[in-house]
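Take this structure first; my questions come after.
A single protein chain has been omitted from the complex, and every remaining protein chain is retained in its original position.
Let's look at subunit A:
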Amino acid sequence: MTLVGWLQILVILAAVVAFAVPLGAYMSKVFAGERTILAPVLGPVERGVHRLAGVDPAREQTWLGYTLGMLAFNAGGFLLLYLLLRLQGVLPLNPQGFPGLSPHLAFNTAVSFVTNTNWQSYGGETTMSHLSQMAGLTVQNFLSAATGMALAVALVRAFARSAAPTVGNFFADMIRATLYVLLPLAIVTGLWQVAMGTPQTLDASVSVETLEGGEQTLALGPVASQLAIKQLGTNGGGFFNANSAHPFENPSPLSNALTIWQMLVVSTALVFAFGRLIGDKRQARAILATMGLLLLAGIGLCYWAESAGTPVLAAAGLDPAGGNMEGKEVRFGLAASALFAAVTTGLSDGAVNAMHGSFTPIGGMVPMVLMMLGEILPGGVGSGLYGILVIAVVAVFVAGLMVGRTPEYLGKKIEAKEMKMAVLAILILPTAILGFSALSAVLPVALSGLGNAGPHGLSEIYYAYTSAAGNNGSAFGGLSANAPWWNTTLGLAMLLGRFAYIVPMMAIAGSLVAKTRLAPSAGTFPTHGPLFVGLLAGIILVLGGLQFFPALALGPIAEQVQMLAGKTF
């Protein structure tokens, strides 16, 4: 590790927080339905969309109505995308003449983009037509992120409101999230990416003569427009197979910094918006501090592990001071790769600028664990906030009793109904990850897709299902996932991780919104300040750690200790 490396990391994170504060203030206005500076431009557009779609923003929905509206909308989005992908061969804007996708790949991909996962069992430049990329994937990049934001806002309202029947209007919230937050940011940062060298064209490819005199075909397309929302919406699905390691997606260290900033900024700002919406910024700071603490720990561990390198590389005659550069782009280096890996997994983004499977076992375990902790550090756009709020409810329940009152969070009493739903929600991740992984660890049909034997192969399995169920979408590498077993089960894991979590989460919102919001007193469990930060971080680590420790012991931990003993797979 170097000082410059750490400075790089801290400067980028500081830039995120610096912009997230005003953005959060702006977003809190957007979701409170107040007038914002963009109203003169976007107000008429918004009203037009409302008229077209028949949405009356004043008509609020109960949690059930909100949830059903969201499910119906996403089911529609899935169907459209599925059809588009299956039929792309006969549809226009297909300069390379790609055929339609196989049923299992189309299912997997459509689920993947609707659930904000962006797991890609395919290589973009060799599979997807421009139409699929633009009208299919990019559209879902916006809508899945907006869906997440709307859901988070509904849960925040459940805390903020006192004895109210409704949590908002899903369609109005989603339209606002798209129009006022995602579109302007995507336009501005997309143009910046074009300026830094990312292509934006409807051409298929160019042929260039290489230095050796050979000929090379470089795939092109509407890259920048998809790239901006890929990161802003914590989607992470690359235009190209190599994702953010590809020089067109991520040409330079500066674009790398912008890319990391893009992924973090909306989720971070949403936490600040949460503080304003509930009228207590200290609560938001505590949540953000928890996220930051754990994320920094993850970055640090990964950076350390990669800098330490491996005895195997040293034995091969490489300078140990260089660390483990396998699978990393030299233009980014160790620090920016470790930062990217931790951020993309702490965030449920899933873009990668290095191959996580080539990290040292512990370095590669960090992104895996960050996903296993629930994609809440700070998590996907919206999903991170509602995820950590559900965990906070559990944390407050466990520890809150210790102050001698029935637990309450943000002035709402946490009772049997909330616990039931919170428990259902937190059961989803371990069940989906461990359940599918265990099956895949013994079924020959699954094992044939592994790229490595031994504990590394097990890590490939864990990583795939963790990435899917956590709606992250990043890949470990090594796994040949474009096969019926993997496409189908990963698709199911994505659906479970997204919607089976959302329904109980929204049930909590419905139960909380109806409760009277209590004023805090000296006897109230304090949910701001370092004590709560430590508690919440502890619960996240213990809860996540306890679930996955046995599995990890056989995967990356076993691989690390064996690697140190000179054994590789």
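Throughout what follows, contacts are C-beta pairs under 8 Å (C-beta built on N, C-alpha and C of every residue); 3 or more make two chains touch, one makes a residue touch a chain; residues count from 1.
Definition applied: contacts and distances are computed from a predicted model.
Peer 1: As a check of understanding, state which of "Potassium-transporting ATPase subunit KdpB", "NADH-quinone oxidoreductase subunit D", "C4-dicarboxylate transporter DctM subunit" or "Monovalent cation/H+ antiporter subunit E" is the UniProt name of the chain not shown.
Peer 2: Options "Potassium-transporting ATPase subunit KdpB", "NADH-quinone oxidoreductase subunit D", "C4-dicarboxylate transporter DctM subunit" or "Monovalent cation/H+ antiporter subunit E" narrow down to "Potassium-transporting ATPase subunit KdpB" for the missing chain.
Peer 1: Out of A:Leu10, A:Leu64, A:Leu79 or A:Ala553, which is the one that touches the chain we can't see?
Peer 2: A:Ala553
Peer 1: For the chain that's not shown, point to the residue among A:Gly24, A:Gly236, A:Pro378 or A:Gly411 touching it.
Peer 2: A:Gly411
Peer 1: Quick one: which of A:Ile426, A:Ala481 or A:Val533 touches the chain that's been left out?
Peer 2: Considering the complete complex, A:Ile426 is the one touching the chain left out.
Peer 1: Going by the contact rule already stated, which one of A:Pro165, A:Gly279 or A:Pro526 would touch the omitted chain in the full complex?
Peer 2: Answering carefully, the residue with contact to the hidden chain is A:Pro526.
Peer 1: One chain isn't shown here. Among A:Val41, A:Leu254, A:Met402 or A:Val445, which residue touches it?
Peer 2: A:Met402
Peer 1: Considering the whole complex, not just the chains shown, which residues of subunit A touch the missing one?
Peer 2: 162, 394, 397-406, 411, 414-416, 418-420, 422-424, 426-427, 430-431, 434-435, 437-439, 441-442, 455, 457-458, 516-519, 521-526, 529, 531, 535, 538, 542, 545-551, 553-555, 557-558, 561-562, 564-565, 567
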